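Not every chain is included here, but those present sit where they belong.
Lettered A and B in written order, each chain numbered from 1.
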């Protein structure tokens, strides 16, 4: 009888705790710019990723949170890191930033120097690691979809993307190499060498297909390891 | 007799300590860009200011330290603040930055957005105050010496300078309004409306006369209050 009570206690008190622990989903923050801001929209990549995870029966295991603000560059992320990331105690943070750092050189004269980009990026990685948060790094997708390297800022985007690849490798972090993925996709699927209209609506922001594409790549990154 | 010994002790031990305390000079750091980097040169404004203070018999009361690095913008100062300023435990810090934040919009496409400029500036002021350091704010001098508001980036410099004036007032800080001072000087002393050669050698960096001019304004700011 005593034994029974012991088991009963186990089932009544301990099991639910274990279950709760299992049920507590991994909190994932997507930290970025306008692309990520739009990612929480009805067709956005974060919304789509949530559905993809549900379809895989993994819906309970991940809590996805968007933290994108239009126009953000690396140092904007740095400045709002405490409030928008650390305060929310995430387990994983996707860092998807760099397009404005390059783009704004042309449009506003206020892009980010490459060396400063790397410095702030390193500072962000360090803060995440210091807080036991897993960073996943993403290379900047595109500013223009032409597949023959004739978009005005392709060269600069390639340069910044290369630095992010270095940072991922040096820090042993998962990389979602969107720039490479987009380039490969567009080489096959942009036969007329259009500037926009395949994965982006305006050379930068994602179409529904673009959001699907990014969601798939993000899922691969998230499930890695 | 006992009383005498007491006084004697006072004179022998305590007074020198008081004197030492009085003699301990105020540590002043000049935190800025290439203009400040050159400020420690033989004819630089920091070197000249040191001599001016000596001539006034105030040489022992101030220790002047240059902390200028060429090309620095507001967020460069922010990034190296711990190492180059706080670690040295200064009493006063002149913040003289903004020219590259505007200039690099034109030359590198990597100037600083006005709102970010203010955000980082505020963060610097806050850190200084939190460490009981007195900030003295300086408006950016010139990019081009024409006195009729026809230097390419006059408008933008005026805008950034206005924000620094606001920051000084809002925080109750001493302001060295170099932009206003330069403008007034050049209106009187640049009759041919030259682009350079009066206070600057190349539209930005200071001639000996320019260094003297800045040293005088810095002294006024330092001795204020």
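Just so we're on the same page, a contact is a pair of C-beta atoms (placed from the backbone, for glycine too) under 8 Å apart; a residue touches a chain by one contact, two chains touch by 3 or more.
Quick caveat, the model's predicted, so the values are computed rather than measured.
S.K.: Quick one: how many copies does the complete complex have, if 2 are shown in place?
M.R.: Per the structure file, the complete homomer consists of 4 copies.
Methods note: only the chains that are shown with their structure count from here on.
S.K.: In whole angstrom, how far does the Cα centroid of subunit A sit from the Cα centroid of subunit B?
M.R.: 41
S.K.: Mind pulling up the subunit B residues that touch subunit A in the complex?
M.R.: Listed in rising order, the residues of subunit B that touch subunit A are 75-76, 79, 104-106, 108-113, 116, 119-120, 123.
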